[in-house]
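Quick notes on the structure that follows.
Note that one protein chain is taken out, while the other chains of the complex remain in position.
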Amino acid sequence: MTSTPILELNALVKRFPVKGGLFGPKKFLSAVNGVSLQIRPGETLALVGESGCGKSTVGKTIMKLHDPSEGSILIDGRDIAPLSRARMKPVWRKVQTIFQDPFSSLNPRMTAGAIVGEPLTIHGLASGAEKDRVVAETFRKVGLRPDQMSRFAHEFSGGQRQRLSIARALVVKPDLIIADEPVSALDVSIQASVINLLIRLQKEMGLAMLFISHDMSVVEHISHRVAVMYLGRLVESGPRDEIFRNPKHPYTQALLSAVPIADPTSRDRQRIVLKGDVPSPIDPPSGCPFRTRCPIAEDGCARAMPDTTLLPSDHRVACHVRAREAVA
Amino acid sequence: MQQRVKSAIDIAAAAGSGAPARVGFGRRMVAVLGAATANRGAKVGLVLVGILIVVAVFAPWIAPYGSDQMGAGMGLMPPSADYWFGTDEFGRDVFSRVVYGARLTIQVGVIAVGISLTVGTLMGLIAGYAGGWVERILMRLVDVVFSFTETLIALAAVAVLGPSLTNAMIAVGIAAIPFYARVAYSVTLVERNKAYFDAAYVAGAGHLRLIFIHLLPNILPPLIVVATLGVSSAVLAAAGLSFLGLGAQPPSPEWGAMLSAGRDYFTQASWIMIYPGLAIMVTVLAFNLLGDGIREALDPRQKAK
Partner (left out) sequence: MNDVAETEHTVPAADSRETVLSVQDLSTEFRGKKGSVRAVDGMSFDLKKGEILSIVGESGSGKSVTSLSIMGLLPYPTGHIAEGRILFEGRDLATLSDREMRKLRGAGLSMIFQEPLTSLNPVLSIGRQMTEGIIQHLGLSREEAKKRAIEMMRRVSIPAPEARLKDYPHQYSGGMLQRIMIAISMSCDPRILIADEPTTALDVTIQAQILELMRNLRDRTGASIVLITHDMGVVAEMADRVIVMYCGRKVEEGRVDRIFARPKHPYTLGLLRSLPVLGHAGPVGSAELAEIPGVVPSLDALPPGCRFSDRCRFATDRCRAENPPFEEAEPGHFTACWHSEKLEPLA
């Protein structure tokens, strides 16, 4: 807990302009709305939530694929939000990404070896025989054979492609990996091996990882800490067991109870089925964003956005009702 | 020579069995050509294009007379065993002229399409990659030029450059740039939204690497289709300019110029116009068939099956 965070987000906001009517006022979609979190070395933080909650935008903003609208992004204590593209280059070596789609994330016109070796070239870390050696070593590390280096991406299966993606991220020895739904496009029987690989590498190399996912079962298996997002905001965060065994926010509770469990004997467990859909982020509800679907919402929830309350065991929740209960 | 073309098709077909492979560009195009020739029309197109190229390359050996060898026969002789396509008013062998004309046609195709493909692709690629004001300026420019018909632009270009076949090629090439730029631009937008582009971007790749290593190889296949189809319109447009007297000048055996020169004798000696006309038609048809075949082979809906 005492080491400096490798990544720290402070009140990160990302707004996208959206087209209003022809003469209407310019509108904004707040995909990320004041997210603050920290990841320490060697730690996996899972960012979970449903589609459209902004979790992927957080990842892309950290990678500066989007420019943040407000807030700061500290990598090793240094704010990268205002950095230009040229000055980002050393940062990009420390922070690497694994994308969701194993098919579109690899250039179809490059060999596997060239794909994995490219970051080495870009950052001037190795060339020629030395580069080949490092690439071959990385291939072995992720469970691929070095003799597969001359093949093209389409000659690999989905799981192997995701290993290539992981190899490309690891080859420059980063401190932090941002993994955006890295296993959700894979078949079930392949998922397990990629999850095992990620956990093993993360331990061996002491990596920090931001694991973005909608799959609560996978998240429980892989992460040390969990942050739950809803409509661009963090509603709850804390150590994994706190979130999974003792969820406080009504959204987290509903999310967990909606996960289908591969065990027919647990079919009759208590379930919270939420009504309706996630509201549009262009026109979010007043006050707490979850109040329109919340089973415990009160009148006061429409008036103000709840502040984050710190509960015991480093457990944070943003809910008016839970905050009051905690005080009582 | 038939045999050579035939075996080239076989090799291509063998390489292209299955979905077009995502391999090196050359091998990939061979594969695409192979898949394209599964379509009978495309096969005919490929054979015709092959014949055209062979004829152009070996013109001095194939043509029995020189292209402007006057008095090879008597004037205005009808087709016969000695003069397959007859002779023109100066007694030049029309068959030999059509054969030499194939060289000019290939030149027109390569140079005109080369100009529009290169410049158009670069413009579209840079506009799509850079975005912002670069995109706005480049694409608005394209829009403005696009709003005139290609013939009008070509006419204007020739008017400025002066009438000659070279200038006609350049004019036809310039006129088609906006079209290629549009295609390149839209394909670039698709490709730069794919995750591999983001992956290269966050790996810290520079502009040149992103454009030429990541985007360009991935936007080329659809452009090749457009270029193949484009050859036929370029040939047609250049022939049109020559016909109007703005392109190739007599005595050049350019097919459009031959048509133009033959007009006065059409009633007595129709073959002077018929054979170059047929040559233009067959060439245009050949590239259209081939282009359609390649397009079908690259069509993801086709691939899915």
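Letters A and B mark the chains as written, and numbering starts fresh at 1 in each.
Here is the rule we use: a contact is a pair of C-beta atoms (placed from the backbone, for glycine too) under 8 Å apart; a residue touches a chain by one contact, two chains touch by 3 or more.
Note that the coordinates shown come from a computational prediction; the quantities given were computed from them, not determined experimentally.
**Q** Please pick, from A:D147, A:D268 or A:D299, the residue that touches the omitted chain in the full complex.
**A** Touching the chain that is not displayed is residue A:D268.
**Q** Touch as defined at the start, partner being the missing chain; which of A:S127, A:N196, A:S286 or A:S313 qualifies?
**A** Checking the options A:S127, A:N196, A:S286 or A:S313, the one contacting the hidden chain is A:N196.
**Q** Among the options A:K27, A:H123 or A:H221, which residue touches the chain absent from this view?
**A** Here the residue in touch with the unshown chain is A:H221.
**Q** Going by the touch rule given at the top, which residues of subunit A touch the chain that is not shown?
**A** 44, 50-51, 157, 159, 187-193, 195-196, 199-200, 203, 214, 216-218, 220-224, 240, 244, 254-268, 271, 273-278
The definition used in the following text is that only the chains that are shown with their structure count from here on.
**Q** Provide the residue numbers of subunit B that touch subunit A in the complex, in ascending order.
**A** Interface residues on subunit B, with respect to subunit A: 21-23, 25, 194-196, 198-206, 209, 213-214, 217-218.
**Q** Any idea which subunit A residues touch subunit B in the complex?
**A** It is residues 60, 63-65, 88-89, 92-93, 95-97, 99-101, 104-110, 118-119, 122-123, 152-154, 165, 168 of subunit A that touch subunit B.
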